[in-house]
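All protein chains but one are shown in place.
Now for subunit A:
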Amino acid sequence: MKSPAGSALRPTRWDVVLAAAILLAAAVTGYLLYGNTGKSESLTAVVTRNGEEIARIPLDELEEPMELSVEGEYTNIIRAERGRVCIIDSTCPGRDCVHQGWISRPGQHLICLPNHVTVTIEGSSSSGVDAVSG
């Protein structure tokens, strides 16, 4: 025999929903309070050489064009402007990388095979500075 009190305290479907909602709300609050503050969805060009990331260029924040020289077996000159990036010059044979032109959207790549260099656009970057040295 079940007692009336036991019946009243037995979890109902709504209690399960409520518990799930609490867990979700707690997770969201925890994230908002302590999580990845400063993240945004801005465009970032990520440069790698030999599979290792060597530079990140925040394309959305570029006020003036910039050039980055990447040296390996050959030299790639990467040019970034607000919202887009290209390999503007290269000493590699064939210069296929230069012919790839500008890229501007997350997920796009530029590749210089002879120099083992890639440029990939990512759709997020962090901003904000915690301290300044100098």
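Note that a contact is a pair of C-beta atoms (placed from the backbone, for glycine too) under 8 Å apart; a residue touches a chain by one contact, two chains touch by 3 or more; residues count from 1.
Here, contacts and distances are computed from a predicted model.
Engineer: Looking only at the UniProt record of the hidden chain, which name from "Thiolase family protein", "Tetratricopeptide repeat-containing protein", "FAD:protein FMN transferase" or "ABC transporter permease" is the right one?
Structural biologist: According to UniProt, the chain not displayed is called "FAD:protein FMN transferase".
Engineer: Of the residues A:62, A:88 or A:111, I need the one that contacts the missing chain.
Structural biologist: A:62
Engineer: Can you name the residues of subunit A that touch the chain not displayed here?
Structural biologist: Per the touch rule, subunit A residues meeting the hidden chain are 8-9, 15, 18-19, 22-23, 25-27, 29-31, 33-38, 52-58, 61-72, 80, 125-126, 128-134.
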